[in-house]
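Report on the following structure.
With one protein chain held back, the other chains of the complex are shown just where they sit.
Entry: chain A
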Amino acid sequence: MSRKPPGLASLTRHRLTSAQFSSHGSALRSTNAQAFETQLAVFRSLLQQFAQTHAKDIRSNPSFRAQFARMCAAIGVDPLLASSAKDGGGGSVWSQLLGGTVNDFYFELAVRVVEVCGRTRGENGGLIEVRKVREGLVAAGKGVGGEVTEDDILRAVATLKPLGSAYSVIRVGSKPYIRSVPKELNTDQSAVLEAVQVLGYVSVSMLMVNLRWARARAQTAVEDLLGEGMLWVDRQSEEAEFWSPGFMLESEEGGTG
C-alpha cells in the first residue's frame, strides 16, 4: 500500500491530497453539524409543540408531568437548570420551551413548600418529611392547580438551589426529607431519626437494644436531636420517649371554627 513515490513532485502531490482530504473532512463535518442542528431544531420544535399541546396535562396531571420530566432527563435535558450560559437565552430550557408554564408551576410550588417549612419549623426544627409537606399542601388547599406529587416537591426544592438557600433534600433511611436549616446530621442522629420512623418514637433503651449502643451514646444522640427541636420528648411514660413531630403535623380539623 505505502509505496512511496520518489522525487520532488511527490511533495506537491502529497500536499494536494492532504488538502483535499481536509477540505472534504470539513465539508463532511459541516454537513454533519448542519444535519445535527436541523435535528436539534426539529427536536426542539417538536418538544415545544408537544409541551404546548400538552401544557394543560403537564400542569394538572402529576403522572404525565413525571413522565415528561423523565423523558427530558433521559435525553439529557435538565428541564429546570438555568441554561443561560449555553445559549445566552436566560431562563431554563423549560421556560423557553413551554413559555414558562411548567417552570412557573415549580416555582409556585417551591414557594408553597417554603411556606410549609417555615410554618412548621418551630415544631420540627427545620426537618420535615417530604410526604408531610405534601399533606400540608393538600390540607391547605394549595395544590397549585391540580395534584402535586412528592416527585414534584423534590423538583421544586431543586429550583431553590440557585438562590443559595438552605433548602436541601436529605434521605433518612429510605425517606426523603426537606431540610430548611443549614444543619448537618451525624450518622448517629440519622440512625435515631430512622429508628423513629418505625413507631413514631424511640426511647434510650430501645436504641440500646436495637442498635447495640451504649447508654451514653444513645442518650447523646437523642438529646442532640431534642436540642435541635427535631424531636419532642414525652416524660409521662415509664421511660422518656422521643417522638417525631411528623406524627402530629397534619391539618387541624374542626376546632378552630
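By our rule, a residue touches a chain if its C-beta (ideal position, glycine included) is under 8 Å from a C-beta of that chain, and two chains touch if they have at least 3 such contacts; residues count from 1.
Everything below uses one rule, namely that contacts and distances are computed from a predicted model.
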Candidate names "ESCRT-II complex subunit VPS25", "MIP18 family-like domain-containing protein", "Protein YIPF" or "GTP-binding protein"; UniProt protein name, chain not shown: "ESCRT-II complex subunit VPS25"
Residue among A:64, A:107 or A:247 touching the omitted chain: A:247
Residue, one of A:12, A:174, A:187 or A:236, that touches the chain absent here: A:236
Residue ranges of chain A at the interface with the undisplayed chain: 121-123, 125, 201, 226-229, 232-237, 241, 243, 247-257
